[in-house]
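For this depiction, one protein chain was excluded, whereas all remaining protein chains were kept in their positions.
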Amino acid sequence: MANSLGKLFRVTSFGESHGRLVGVVIDGCPAGLEINQADIQKELDKRKPAQTAASTSRKEADEADILSGIMNGRTTGAPVCLAVWNKDVKSADYEETKNIFRPGHADFTSYIKYNGYGDYRGGGRFSGRITAGFVMAGAVARKLLETIGVEIIAHTVEIGGIAAGRMSYEEIKRNINSNLLRCADKEAAVKMAAAIEEARRIGDSLGGIVEGIAPVLPVGLGEPVFSRLDGELAKALFAIPSVKGVEFGAGFGSARMKGSENNDPLSVENGRIITKTNNAGGVLGGISNGMPLVVRVAVKPTPSIAAAQQTLDMQKMQETQLEIKGRHDVCIVPRAAAVVEAMMALTLCDLALRAGFIAETI
Amino acid sequence: MANSLGKLFRVTSFGESHGRLVGVVIDGCPAGLEINQADIQKELDKRKPAQTAASTSRKEADEADILSGIMNGRTTGAPVCLAVWNKDVKSADYEETKNIFRPGHADFTSYIKYNGYGDYRGGGRFSGRITAGFVMAGAVARKLLETIGVEIIAHTVEIGGIAAGRMSYEEIKRNINSNLLRCADKEAAVKMAAAIEEARRIGDSLGGIVEGIAPVLPVGLGEPVFSRLDGELAKALFAIPSVKGVEFGAGFGSARMKGSENNDPLSVENGRIITKTNNAGGVLGGISNGMPLVVRVAVKPTPSIAAAQQTLDMQKMQETQLEIKGRHDVCIVPRAAAVVEAMMALTLCDLALRAGFIAETI
Amino acid sequence: MANSLGKLFRVTSFGESHGRLVGVVIDGCPAGLEINQADIQKELDKRKPAQTAASTSRKEADEADILSGIMNGRTTGAPVCLAVWNKDVKSADYEETKNIFRPGHADFTSYIKYNGYGDYRGGGRFSGRITAGFVMAGAVARKLLETIGVEIIAHTVEIGGIAAGRMSYEEIKRNINSNLLRCADKEAAVKMAAAIEEARRIGDSLGGIVEGIAPVLPVGLGEPVFSRLDGELAKALFAIPSVKGVEFGAGFGSARMKGSENNDPLSVENGRIITKTNNAGGVLGGISNGMPLVVRVAVKPTPSIAAAQQTLDMQKMQETQLEIKGRHDVCIVPRAAAVVEAMMALTLCDLALRAGFIAETI
Partner (left out) sequence: MANSLGKLFRVTSFGESHGRLVGVVIDGCPAGLEINQADIQKELDKRKPAQTAASTSRKEADEADILSGIMNGRTTGAPVCLAVWNKDVKSADYEETKNIFRPGHADFTSYIKYNGYGDYRGGGRFSGRITAGFVMAGAVARKLLETIGVEIIAHTVEIGGIAAGRMSYEEIKRNINSNLLRCADKEAAVKMAAAIEEARRIGDSLGGIVEGIAPVLPVGLGEPVFSRLDGELAKALFAIPSVKGVEFGAGFGSARMKGSENNDPLSVENGRIITKTNNAGGVLGGISNGMPLVVRVAVKPTPSIAAAQQTLDMQKMQETQLEIKGRHDVCIVPRAAAVVEAMMALTLCDLALRAGFIAETI
């Protein structure tokens, strides 16, 4: 296992879906940052299963518990340990199928890698639940980034093939909470919700695309050649279960453009160097160029589906039918958006520290 | 700068496009591996500009020079230092435009990040030329991977919007060298070549998509939750200049699938656990599942184009016209394929060492 | 802060002396290791203040609490989080002197480094109490090392200038628990105890020397040139508060020897290559040579003393008198020995994994 991320703002994840807790240790958070439980809880609530068609029915209070590193409402410079205690755990749901690998899940790879000793209860370390730790750490990173004026939004741009229309950052910011899908295009959101409802009805699931935006970044984030802004961010985003693709700016679309179309012309605006277009998505040579950072993330449909699937019983080494019971999201895209924000915050915070934009003591 | 990649097979890049050399130090290569100059040269030759429409006209012998770590045809366990000496350097080509940021290049971000002290000659550290170091290191990684039966191919699947047809791994392997574009679909390759010729005629450039495949991997490569096979590979691939997107298996396409379509059913074949489809692209939970690893990489069109572009003169802080002279590729996709192979080799080698599939001494 | 140690067996420390808990996350412990609460508690008990002259009067149950990574009595391959909850905390003891830097403590350096935001209660992160986390992690490392036959003992060889006589490893092992000072020389221990009692009487404190021994190691532990067995071990040992010196084998004494005296002649014994003397202390070129690893650690006298001391009131920026109240050890050497064992275990375990002596799955 390799459960740490970041070089100067270093996050170590621990805990399991059906163990005692899910947690995180942040090492390298500068001393003096004002932060309290509510700041962390606010982010954690974003990844709560919404009370809608899209959500799991597992009920977790998911209260952020500060275990170390914060005193009198400020970080002390010591490691910040944050935890969410597991309460609504029904491990029995998983016992009966523990020898049957669920398609699309890490059951098989985990079983082989850990020689059968891995925690199989609810996906163990491979459950989306461990992202609660990422999000708590992300909340601290966001507070740090606020001190240099960096904000981050991740919104749903596609679910089940239904795409949202393109919108300005201001529109996205205004509309993102107008529905439970974190989709700024209200009309598209209605269609997405219907598609989710239909998928639930037939015991199936849907995927989609999340777009993350940091509209204002200093020029100079990213450490070439191997700790580039795009590379580090991609690595962090692939740590979200179900992510299958990451692209920046025009992304895969740029592969079909000519150089004369794809190159963003440089110009000056109010004394600031800008580009007239943003096909680069805010990153050139692995370094932020001061234009909005734009990253898109492909989220596969939730592998846990109610409908019967063919799979393998590893003890009998023969095919079998599996109907997954328990509580599962039909579509995790809106919840993934909260985690995308967290991974962006963690990466940007680490790179901002590395580039000297955030001081060691606030 | 952050010029090292990998944890146990650790590669440190150095050198500049128009400095004295481009090189790499490999730390962690097990002792006793048989390797000689020809093994390294063979890989290096793959990224040479082909003598075709697609290529730059810069002529570099690009001979791999072994500086340390190999004695009597075997690695010694000491750091392996490999270099390519720069010879055909015409820095003057770049002097006259050194104050004019080239669109789509890292000139602007590099200028700000290094406060004007960065090496601006031919892109300096941001030139594609430094990937010669990656490829030499990749050659050593490949030799190590051969000892556990892992092979890697990266081929061109799209250039300028022209897509190659889908083919089996065997066909790809057979046809990849049938043309200079590293495209296994011979007919598509003819069209791609024509498109490149046309782009050259009008002073423009083309992008495309490279697909990397490792057909046979042991189950268990990848260290969750933050050193996953997909995440580490994505990070390595984004270190290739011009890469704007990375996806695995069905990738962005999976976002439009239902769970019942996207889940790969598990089965048994000759006593080996397989999946009947491979939408996962060989990676589940960040760990290889024994199916072919399939990754696709979006390469943007070469930013250096002959046609006039609008950009900024940073000394006058005003817009200006730029016509890039010097020697440039119209389409780097085929050369990028060689680097994709190298980055895959480096990542797989590191993860194979971490998972204990390769011993410390061969 | 930089609170992680080790590369493959990676330990992250968190918690404070007077916060909610002291804990540790172990990342990289192979799956399948048998370990339970009692195994960890046993080590933790070694560093408990003995009920003697030497000890603090703080009473902590110090029960090891397993928070993650262990299921059904075995490690799962996931991060192992272990904690000790603070209970007997009297922060008020420290409030009244919080503006007065205690001599020999990190109060001043910590105040400057963390700009006044550091946790000042009982030394916060700088308290010896955080070594409870090191010891719990060390317990896991020891269990792993047992699987390859490695054992470790650290014993008191000097307190207050009173030196123990030289003894064989077997004698040390037999006698180490014959007294509360972890001193194998029973007669010297009596004198040491008297010296401690006298120091307590006059409100003073004593230092001493701990010797750590690993009698049997495989040849090949240590990764030159910068992760040498001696260098990594020294770094780990200096993380114990109050350590001021580290030496191996003949150590500082070797500086006064001639080459012909200091060189250990090689020989063969029962088919195994040995050296006839062990001035090297088991390490040559930074690599274990199969002879007993012998390291000695200088422990300064506890800086907290009851007698009045001159120091600085940092608010008034003038000298003042300080009489430290609260509960303090007169001599921490015997407790330090438990931590020396832990740091040795952590370092040897990490290097054993790196050299391939311990497999990823047990």
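Annotations
Each chain carries a letter (A, B and C) given by its place in the written order, and its residues are counted from 1.
We take it that a contact is a pair of C-beta atoms (placed from the backbone, for glycine too) under 8 Å apart; a residue touches a chain by one contact, two chains touch by 3 or more.
Quick caveat, the model's predicted, so the values are computed rather than measured.
In the full complex, the chain left out of view touches A, B, C.
Shown as candidates are B:N36, B:S178, B:Q318 or B:T361; the residue that touches the absent chain is B:T361.
When you scan C:A199, C:L293 or C:I358 for touch with the missing chain, the hit is C:A199. Of C:G19, C:G138, C:G212 or C:G249, it is C:G249 that touches the chain left out of the display.
Within the whole complex, the absent chain has one touching residue among C:V216, C:A298 or C:I362, and that is C:A298. Along chain B, the points of touch with the absent chain fall at residues 1-4, 10, 12-16, 19-21, 23, 25, 27-28, 31-32, 67-69, 71, 74-81, 113-115, 117-119, 124-125, 361. In the full complex, chain A touches the hidden chain at residues 7, 355-356, 359-360.
The omitted chain makes contact with chain C at the following residues, 1-5, 7, 13, 101, 103-106, 108-110, 112-113, 125-126, 130, 158, 160-161, 199, 204-209, 219-220, 222-228, 230-232, 234-239, 241, 243-252, 254-268, 271, 273, 275, 279-281, 284-289, 298-305, 307, 309-312, 314, 317-319, 354-355.
We adopt the following convention: only the chains that are shown with their structure count from here on.
Each chain gets a centre from its C-alpha atoms; the one nearest the centre of all protein C-alpha atoms is A.
Overlaying chain B onto chain C using CA atoms gives a rotation of 180 degrees, to the nearest 5.
Because chain A and chain B share one sequence, their contact can be compared position by position; here over half of the interface residue numbers appear on both sides.
Mean C-alpha positions place chain A and chain C at a centre distance of 39 Å.
With each centre defined as the average position of its C-alpha atoms, the distance from chain B to chain C rounds to 46 Å. Averaging Cα coordinates per chain places chain A and chain B 27 Å apart.
Shared interface positions of chain C, i.e. residues touching 2 or more other chains, are not present.
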